Structure formats: structure tokens, C-alpha cells
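Note that this complex is displayed minus one protein chain, with the remaining chains in position.
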């Protein structure tokens, strides 16, 4: 169609293209979910039903974008891993950021409406999300990224479990906070066990470990890092059709990664 | 809380801070809205009800973020203007992009559900949006930016009005497309008038001009560009409490801008 | 010529284009000039001859690049102002940075060799320079940028003049430093006057104010901000042929700027 004399303003647009052949991680994070969880009366420390809305939204996003090879989430955040060779949106940063922020928002609201017919969303407190991209040049860094998130999940969940036990037992939130200042992990385990009879290790894995979504292949001896181009394409296809599994396992130890060489192939 | 040995992976995050004292425009744009409008049977060339969902979403976003001084939208896109001194999210680009993409998505879905109870959204075709930021150093550039969008609206609407008139009269979409190849604006006016009795100039302003949302003040002689600091703060406050008006007027001529010096103060 | 299969590695190159219609300032800064000035026995606090090498290098650079409308320097640094509409190297940042760093280095060494035949440069301590670009959207910001540099020149020169007076009178450098800790500007004036009979205000302007290089026009009533395109081109041409003047005047007050409207036209 015809162009106008004002079109020159497009020259002010700037584009950032993420470095090729690096692993892209995109992390989405709920905005103001502290208030959101109050407003819609989340169960504390964890609201399983709300967690599953988040998991459904992330799973759906992953199904929509086959370049996502795995994802990890807990609470109101999720991290998505794109393959090293991924050329989604030609690696344009603003497209990746806005698509992930928008899509997770759309699915979250959709599944919320499905899951919580009794808690209709109010326009003044709709669920929204930030998104950011990070590039990692090696697979070791990618593993450490996900380890970082899982350790964070663990630290937060242990704290929250203890905090809410104290609050439910009668402390004000301020008193509970004060009680926990300076406590070590072991102290929190002890409070839980001695005062509330809770063995933290028996808490549900989904709370302690978060949720892993991963495209699964049967482990095959021929999955190695030196694939021919044709083998690579075949693997690619297989991955896109593969089942996405939902796990709540450890991703800090090597085992999870060693069993899934295709994540980095 | 405790930090983990994996936290070093944060060093790979990169931040882009938009240049201070420039006007930031953030444009959101529907992703795949061609298919979206087919799926949910939009009226052609314009679906007033769907347009108003978009307008409501943009208005609500503008109410939520007082730094937005005006916005312009047509079809499935909207451009928001932040004030020159605006320090929203410390001007961090990823925050601005993801917040606008996410928030417009949240409101659009919300108002859709309110407006179209008979057309429930399907998970495989939810409305989602891109967002991008652009910085403009001068007010003349900002005006030209919005002129560009309104000219674009006009060009697209004239085309679509003619195209759909042809299709409704019996042509296939391919035939209508071929018929319009190489036609000038005047040719399309003539087709509309001679073949369909449509005087394009009488078409609704909302379709021809798009929608302007603008924080309105009474024009006061004392709104000038050399405000004292205290005057500037008072103006700021006034603007945040001011009514947002919805217009469908010309923003190409100077008049719109000359009457609203506060847009650039 | 033929391309090779390895050329794909060019895809990893990233380019940053500086925002159009902003004023670009490029500041070059001597690397390790403290040691450089020791090695080549600069006079303290100021070595006029070395200063003039710097000024000659900057002047030559300015003659070579007509887009530079003014420059300001003191000690081992210089700031160059490009015109708002300047399209030098299509505003590619790496080109601007490397060209300015390289060219000032080349000229400095050249003029050094001319000026100091008795002090031949040694390969282990050649003069080298950093360069960085900054964009300013308004002329007020540009003025404040240069004011910042001149204030800095003043602060440093007052300190150095006092410091070296103390050292020359017998204090060690450590003792002189200690003596000056916590002193105000007025204290330094007093030390200079009472102990050394130096009236700082009578010090040479080149040391107190630094050096301004500026393309000069006769002030003409018709230089205004609303030039027609043809007038603008004529002004452009005139500027490129205009004489570059070397001044040591105040650029903090408005007068310098008010007399030279062409700097921002």
C-alpha cells in the first residue's frame, strides 16, 4: 500500500537481536502477585489450584511454541529454555519479550476462568506478567540457571511453610517475620517439626521442587552431540511431536541432565 | 533471604535503559488478528463492538498508568505516549515492553468476555499482543509519529471499505484484491460512490480517523513551556486527576496539538 | 569477489546506531596520562607545550570532520559536539568511537614529535586515548554537558595549582594531599594567596577555563531556529568553510551560547 511522508519516524526504532548460538532463557514473573494472591484468597503457603493454573498456562505456551525444549516454574514465575539454534522471531528481543509476556497472560486468565468460576477476576486486579530474556553461551550455564531457580524455590518454600505455620498458630505476620530473622534452614526444619509436627521432607514435591515441563524422548544411545545434519533434523522433528512431561524432581544433581542429552543437542 | 552459589548466572542479564528526556512511544499490536477476526466472525470491514473492546482495554491501561498522556489506536493496534520526563520502571525497556504487552492482553480478554458472552474465547486462539518502544527526542517527531499512524489508519480503512464492498457484491477475495491493485485513493472513492453509492466521507469518524485518548485540561493561558518547578508539579498533579477524553478527530493538522500544550510540557 | 562458506560468522556482529536527531558528544580521554606526564617530565601543574599538542590534535581532528561544530578540552581530554542532524558513519557507534580514538591518537603523536624533538616517545609509553559517545536530546542538555566539563576543569586546576605550590615549597606529595583534604575552594584561594602570593584569578585563562574550539560565523540576525530547507543548506555550507576559533572563555553563563545560535541550528 501507499506510504506516507511521515513514515520516516520508523527510523527511530531500535532492534536488539540476541546473540546466535546461545541458549535463550525467557523468564516470566507475575506482577504484584502478592496483592493478587490476597485479593483472590489464595491458600497459604501454597494454593495448589492456582499453581495448576500457572502450570496449565505454561504448558499451553510450550505446546504453542515448539522451540521451547523445557521449562521450570514455581509460585508465579516460569523460565522457558529455547534451543541453541532456535531462530524464533529471528531472535528479536522485543518480539520474544512481548510474545511471552502476552501469551502467558492470555493463558493464565483463560485457565483461571476455567478453574475458578467462583472467583471471577476483577478489572482492577487482573493477573499480568513481566518477561525478560537472558542468553547463555554454554550448557553448563543453562543447568546452573535452572539450579538457581530450584534452589530459590526451595528457600522460599521452606520460609513460607514455616512463616504460615507460625501465623496460623496465632502470631501476627510481623511477629512471624521477626521470629524467622536470622534463622538457618535447619532452624526452620526444627520449628516445623517441633512446634507443628511437620516433617518438611514429607511436604509435596510440587511445593519443594517446583514444576519441570520437558519434551521427552526415549533415551537412545544414538543421541550424541555429533549428529549429522540429517540426524539433527530427524531429532528436531521427533522433539516437536514428543510428549511434554510434567515433573517435580530434582534438577540440581546431574542425573536429570545426563538422562536428557537432547536438551542441548 | 539466603543466596545460592548459582546466583552468578544473573550476571548474564542485560538491561537497556531508554535515553532520558526523550518521549517514549509504546505501540502494541495484535498478533495474528487476521485469523483472530475470522475465527470470531468480526463484521467487515469494521467490527464496532470489537473496536470498542480494544478501546476499553487501552483506556483502562491509560487509567492505570498515569504517565501515559495520550494514546492513539485503530484496528488491533494502539500507541501510548509517555511524558518526556517519565521515569516509569526507571525507563527499563524490558519492563516497559512486557508490562504493556501483558496488560493490554489482560484487559482485552477481560472486556471481550464482558462484551461477547456469546463468543467465548477458545484456548487455541486467544488474543495476544506485541509491544515495542521507540524514543523521540522532539515534540515535532512525536506529532509526526501520530500523524503516521492516522494516515495509515485512513489508507487501510479506505482500502478495506472498498475491498469488502466488492466482496459483498459477489467478487471473491482474490478478484477484489486484483481489482484494487494499482488503484489510487481517488479510484477507490469512485468505486465506492459509483458502484455502491457510498460517500466515503460520510463513513463513521471512528473508522476513518481511529480513536484518540487524551488527558484533557481546560486550555489555560498559563500553560507554557517555561514553567517553574512548582508550576510543573501542579500541572503534573492536575493531569493525573484529569479526565481522559475519547476523540475521533484529525491529529494531522496542527490544531489538535496547538490546543494541547500540556502534552509536551 | 567470491564469498566463503565461513562468512556466516559475520552474523554475530552487532551494531548500535545512535538515536537520530539527538546531539552526539564524543569525549576522548588520555589513558594513563598521569604516568605519561611523569615519564615525559611535564611541567606542573600545567605543561603549556603539552596542552598545545592536545589542542593542535583536537583542532586538526575538527578540521578533518566538518560535522564537529565545537569542541572543549582541558588536560588530556576533549569533548566534540556533532550537529543534531549529523549522519557521520550513519551514526554507527563503533565507527564513531574507533575513529575518534584512533584519529586523536594519530594527531597527538604527530604533533608531539613536532613539538618535542628532545623528548622522543618510547614504545612502552605511547600516548593513547579512550573515546565514548553520549546522545543528548536537547540543546539545554548539551550546554549543561559543556558546563559540567568546564566546572570540572576549574575544580581540578584550582586543586592542582595549590597542590603543586605546596609540593614545590617542600611538602611531600602525601603531605600536600593531606593538607588539602576537606578544604573548600575559598581555602585553596587563601593558601595560594597567603602562602605563595598567587592570586588564582590572575592565572592564565587556558588553565582556568580550558580551551574551546568553535566554528564561528558573524552573528547575523537571520540565524534563527526556523530556517527554510534552503537557508539551512546555505548555513551548513558556510559553517563547513568557516574559521575555527580557539577561545579560553566562560561557557557556563548563557552569553557564549546566546551569541552562537548556529551551534544548535
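As written, the chain order gives the labels A, B and C, with residue 1 at the start of each chain.
Everything that follows uses one rule, which is that contacts are C-beta pairs under 8 Å (C-beta built on N, C-alpha and C of every residue); 3 or more make two chains touch, one makes a residue touch a chain.
It should be emphasised that the depicted structure is a prediction, and the values quoted were computed from it without experimental measurement.
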{"item": "Selected residue (touches chain absent from view) among C:40, C:110 or C:196", "value": "C:110"}
{"item": "Touch with the omitted chain, as defined above, among C:39, C:119 or C:147", "value": "C:147"}
{"item": "Which of C:45, C:73, C:127 or C:210 contacts the chain that the document leaves out", "value": "C:127"}
{"item": "Residue touching the undisplayed chain, where the options are C:98, C:172, C:199 or C:233", "value": "C:98"}
{"item": "Residues of subunit A (touch criterion as defined above) contacting the omitted chain", "value": "19-22, 135, 137-138, 141"}
{"item": "Contact set of subunit B toward the excluded chain (per top definition)", "value": "11-12, 14, 17, 19-21"}
{"item": "Positions on subunit C where the hidden chain makes contact", "value": "1-2, 4, 6-10, 12-14, 16, 28, 31, 60, 93-95, 97-107, 109-110, 113, 121, 123, 126-136, 141, 144-145, 147-148, 151-152, 155-156, 159, 185"}
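Operating definition for what follows: only the chains that are shown with their structure count from here on.
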{"item": "Chain whose Cα centroid lies at the greatest distance from that of subunit B", "value": "C"}
{"item": "Distance from the mean Cα position of subunit B to that of subunit A, given in whole angstrom", "value": "31"}
{"item": "Between subunit A and subunit C, centroid-to-centroid distance (C-alpha), Å", "value": "50"}
{"item": "Rounded Å distance, subunit B centre to subunit C centre (Cα mean)", "value": "44"}
{"item": "Touching two or more other chains - residue numbers and ranges from subunit C", "value": "19-21"}
